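The structure appears right after this line, and notes come after that.
What follows is chain A.
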Amino acid sequence: MLILIDPADSRPIYVQIMDEVRRGLMVGTLAPDDPLPSVRQLAADLRVNPNTVAQAYRELERDGVVHVKRGQGTFANEVGGNGRQRRAVAREIAARALREAHRHGVGAEELLRAVEAAARKSNGKDDA
Partner candidate 1 sequence: MTNPLPTRLADGVMAVNTRGLRKRFGAVEALNELSLQVPEGAVYLLIGPNGAGKSTALRLLLDLVRADAGSASVFGLDVVADGPAVRANVGYVPEHHDWGYGWMRVHQLLAHHAQYFSTWDQAYASRLAERFDVDPNRKVGDLSKGQSRRVHLVMALAHRPPLLLLDEPIDGLDPITRDETLGVLAEHMTDSPTTMLISTHHVDEIETMVDHVGAMRDGTLRAQLPLDELRGGLHRYRADVPDGWSGVPSLNGSVLRRSQGPREVQWTVWGDERAVAEQLTGAGATVREVSPVSLHDATLALLNPKVEAA
Partner candidate 2 sequence: MTTIALHQAPDWKGVLRQQIRTTGAAIRIPAVVVGSVVLLFCVLSVVSAARTTAVRSIHYGYSFNPGILAPVFLLGLLMAAAVWQREEPSRRGYHLAMPVPAAQHTGLRVLVGWGWLMVGIAVLWVCIGLTNAAISGIVGGAPPFARPLSRWFWFEPFASATMTYLLVSIAMIAAERPLGWLVGIPAGLVVLLQIPVMMQADGTVRILQWLSNSPFSFGTPFWPVFQHVAGSGRYMIVDWQRSLLATGIWTAIGIAGVWLAAHKHPRGAK
């Protein structure tokens, strides 16, 4: 798994790190019991404050996404039936799309129809 952040993103850095770990678990690049990079390593790689990394890891631990083995580091958890996680991510993406739509004066109904149409088109392509 690769943890990447974007300083221009509106989400705070620690949230971006948390989202990256969750994403890794969802797409399978991070397997249960895989170690996460150390705070020192990740802070140096991302050029971020180590406290920010520590905060992200702390919150992930509290959410049950990772666990800490004393003296060994932080490890990914078995996230049983990650349907709840998937729904949370989907909601987040939807909220972002809605904000973007509103910015352009596009209503929710209109957006929903457009998403369905786009999905049909992309599915059709996949089938072909």
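Candidate entries met the following condition: all candidates are chains of the complex that A comes from, given by their letters.
Rule of thumb we're sticking to: a contact is a pair of C-beta atoms (placed from the backbone, for glycine too) under 8 Å apart; a residue touches a chain by one contact, two chains touch by 3 or more; residues count from 1.
Because the structure is a prediction, the values reported are computed rather than measured.
Q: Touching chain A in this complex is which of the candidates 1 or 2?
A: Candidate touching the shown chain: 1.
Q: Under the definition above, what is the set of chain A residues touching candidate 1 in their complex?
A: Within the complex, chain A touches candidate 1 at residues 5, 7-8, 10, 12-13, 39-40, 43-52, 99, 102-103, 105.
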